[in-house]
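For subunit A:
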Amino acid sequence: MEWLAQQLAPGLIYPTAGAILFALGLYGLIRRHHLVLRVLALNIMGSGVFMVLLGIAARGEGPPDPVAQALTLTGIVVAVSATAFALALVVRLARITGQAMMLPGPPDDDAPVDDISREEHAPSTEYERERRE
Partner candidate 1 sequence: MIANTLTVILILAGLVFFAAGTAGLLRFPDVYSRLHALTKADNVGLGLVILGLMLQAGGPADILKLFLIWVLVLAAGTTAAHMVAQRTWTHGEFESDR
Partner candidate 2 sequence: MSDLLLVVFDLVLLVGLLGVAWRCLASTDLFRAVVLFITFGLLLALAWVRLEAPDIALAEAAIGAGITGALLLVTLERLRSIAVERRRGRPDEPPDPAGADALLHALHDPPPPRRTFVPALTFALVVGGLMVTALWHQPDAVGLEPVVDEHMGVSGVDHPITAVLLNFRAYDTFLELAIVLIALLGAWSLGRYDRLPARPAPGPILPGTLRLLVPVAIVTGVYILWAGSHAPGGAFQAGAILGAAGILLVLARPRDLPMAPSTPLRLGLAAGVGLFLAIGIIGLFIGPGLLGYPPEWAYPLIIVIEVAATLSIALTLVALFIAGRPAGDDH
């Protein structure tokens, strides 16, 4: 029992779980198409990284490493502002193209940007109106 409790110390199982969270987020990021879900997947990956950092900082005796904790704090604030920016981009994309999706296949790289939005997505009345102005 003692041995088991030692093996399952927070310094070991939390970083492992963090790595699994990262892999899970990566998997979701690759497979899901809706952009809001992708933002969620990125956030989950970030949480996995934070968990690895903090778990390693909490290893050993004594108080945890304050530098790792400060870095994580910085990371959390950056993550939330990046999330907000990403969501603003998603909403803007939905306004222009009518969909908040990444398309399954890569668009033709040589095509100009306008053509991509016209061919692959729904025809976008709003986009047109904006360009006319």
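Keep in mind that, in the parts below, a contact is a pair of C-beta atoms (placed from the backbone, for glycine too) under 8 Å apart; a residue touches a chain by one contact, two chains touch by 3 or more; residues count from 1.
With respect to how the candidates were assembled, all candidates are chains of the complex that A comes from, given by their letters.
Just so it is clear, the model here is predicted, and its values are computed rather than measured.
Visitor: Consider subunit A on its own, then decide which of 1 or 2 touches it in this complex.
Guide: Candidate in contact with subunit A: 2, the rest do not touch it.
Visitor: How about subunit A: which of its residues touch candidate 2 in the complex?
Guide: Residues 1, 4-5, 8, 10-17, 19-28, 30-34, 36-37, 40-41, 43-44, 47, 50-52, 54-60, 62-74, 76-78, 80-85, 87-92, 94-95, 98-101, 104, 121-123, 125 of subunit A touch candidate 2 in their complex.
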